[in-house]
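So, chain A:
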Amino acid sequence: MSVRLPRYRTGTAVSGDESVEFRPFERHDGPVPTKAVATLGTQQSVTAGTYDARGRLFSPDVTCSGYTRVVFSMYKEGNTSDIDRRRFIKSTAAIGAAGLFAGCVGSDPDEPGDGSGTFRIATSDEVETFDPRMNQMAWYSTAAHYLFDSLLMMEPDGSGTVPHLADGELEEVDETTFVADIRDDVSFHNGDQLTAEDVAYSLNWVRNPDNDSPNLSNVEFLDEAEATGEFEVTLHLEYQSALMERTLAGMNAAIVPMDAAEEMGQEEFAQNPIGSGPFELANHDPSATVELTANDDYFLGEPALDGLEYRIIPETEVGYVELATGDIHQSGVTEALLDEAQNDDNIDVYQLDNFDFQGFLLNCLDGPFEDRRAREALQYLVDYDELLIGAVGDLGSRNWGHMPQGVIDAWDFPADEWEEQYYPEQDHDRAVELFEEAGLGTDFDVEITSQSGEATTGRATVLQNEFEEVGINATVSEISDGEWLDGLDNGDFDITTYGWGGNDDPDGYYYHMFRDIENDDGGMSDDVVGHSSIGYLYEGARERGDEEALEDLERLDEIVRAARQTTDREERYEYYVEAADLLMPLYPVLGVYSAESATGVHTNVQDYEPSPFGEQEAFNQWQEARIDD
Partner candidate 1 sequence: MGLLRYALRRFVQIIPVLFGIVTLMFVMMHALPGDPVRLYLGTEPGQELADDLIESYGFDRPLHEQYFDYLVRLGQGDLGQSFVYNRPVSDLIWERMEPTLVVMGLSYLVALPMAIGLGIYGAARHNEAGDHASRFAGLAGISTPNFWLALMLIYVVTYHLELLPASGYTSPFIDPIESLTLLIMPVITLATAQTALLMRMTRSSMIEELRADYIETARAYGIPERKVLIRHSFRNALLPLVTIVGLQVSTLLGGSVIVEEIFAIPGLGRLFFDSLIDQDYSVAVGVTLFFSTLFLIGVVLTDIAYAYIDPRIKYD
Partner candidate 2 sequence: MSLLEVEDLQTYFFTSDGIVRAVDGVSFEVETGESLGLVGESGAGKSVAVKSLMGLIREPGRIVNGSIRYDGQELTDLSEQELRRDIRGNEISIIFQDAMSALNPVFTVGEQIEEVIVENTDRSPTEARERAIELLDDVGIPDPSQRIDEYPHQYSGGMQQRAMIAMALACDPQLIIADEPTTALDVTIQAGILELFDEIQEKYETSMVYVTHDLGVVREVCDRVAVMYLGRVVESAPYEELYQNPKHPYTQSLINSVVTPDETLDELDPIGGTMPSAVSPPSGCRFRTRCSVEFGECSQLTPPLYDVGDDETHTAACLRYDEGVEREEPALHESTTSEPAVVEEQTDD
């Protein structure tokens, strides 16, 4: 059993005679508790009481405004390999107040489905393409799992992958060659049997630059997939990748039927997708609904649900209203509605980690923050907790070392040390002192550019307020994504909001944000798209001829690249700790928090637990959702 509590919250989990105390960000392994007692505290409210294993409060000690109920989530023991146990936790960080994962939630998938009905889910964006090979929209990546299968599948807790279309674990021939056996009992929605040819075709299609897939960069490690038997695929890798399994479990490696896809062509396939998943596309009303019906011939059995219906509702609060009135079964919950949702007896609220990194990017090349001391001054200027609350309230947690807390937890990075060293207490006097050292004083203008959105303008507004308090004239400009990217490309910003989504691997943050793009294969010319190396840290140092910094930066670039092509975890750990220590004193970013998203599920949905990895939660080997009206 794993238990972890977010910040400010303490609790006791009870299992038989044994009881376990837990403190913030602490994890305990042990049997599934029969009940848990949690003392919950946030800035605003405190509720203490005794909770059952499903998270229902049956004896509140104190009830104040705010939380009266805590959702405990449980995942089944067993499928978790010991090696990955450590990574288990990062998902639970997000779920509910005290996340207890146990498998008792999911019903046996072999049990014949007695629940039925259509599961209606609100989502805010239109599907631009149903072709997973071309898709890059987050929500459809989740939904695509219902239509398509992949060789592997993430476990609901994110602890690792299990074979899905693959018949057993991948067989490692050498460092860059893997062989996968494919199940022979899988057929596509059009009746064709799924074979190794389809698998090889699908993987190679995304890899082929001619197809212009936006997901190409995610499968660059792959050289070629080769069908070496009717039900056997051999993967030849360009280089060893720590991310291979994750990628093969994701929708960048979704398996499509070769014949049908070739015959239809990409454009038509994007409208009439054919997969092998537990549901198939029945209808798509543009910008309105996406309807999926159960696939009776699914290789894991027939789903209990008749179908899934995604309702595209642009305004999250409207989606929530529909959830609250029972018109739909699942919807996002905005930060402001979190308390409301948690107080609603008909709604279970789940907080899921977004695995992202949110904060501000500082322009290290030009403008007031080209001087390292000015950037350091910012660390004294702000109160990180205020920024976090201003951005997302309770829907997020602080992060350190420029990666999400989930990653830090999974890897056991020395976040405490980083916090102590590089995240000082707010001290306006010291901030002003540093601004003066940097030759700025307080008589300068700062333009904070912000992407549109509550979380981005929220944090920008709080930051603006901090500047105002020390007498620095700061303005906020909310800009479109296009303008924002322009600003990044041209270095035309002082401070801008920045967020980077990744997965639970540090590579997703350090390689993508902190490498020196100049050293990429072939490099990138200065004036072209894609030039968004973080805050022009390298360019700034080069322009000022700051030898000391350059030396550090060269090393930084070297190790984030090396860490990527190493599979040894210990080695990678060392690389990233060193990278963080090189990076942090340069203060290229103001890293504030990792966001969580809250989703509300109507209580008439049974045996359903959303997971941040979003893989067929409504029907997979762990759980099978039903609607009890």
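Please note the rule applied: a contact is a pair of C-beta atoms (placed from the backbone, for glycine too) under 8 Å apart; a residue touches a chain by one contact, two chains touch by 3 or more; residues count from 1.
The candidate set was assembled so that all candidates are chains of the complex that A comes from, given by their letters.
Owing to the predicted nature of the structure, the values given are computational and were not obtained by experimental measurement.
Of 1 or 2, just one candidate touches chain A in this complex, namely 1. Every residue of chain A that touches candidate 1 in the complex is listed here, in rising order: 122, 126, 128-129, 134, 136, 209, 212, 214, 216-217, 266-267, 270-271, 285-289, 311-315, 318-319, 321-322, 324-325, 327, 479-486, 488-489, 500, 512, 522, 524-525, 528-530, 532.
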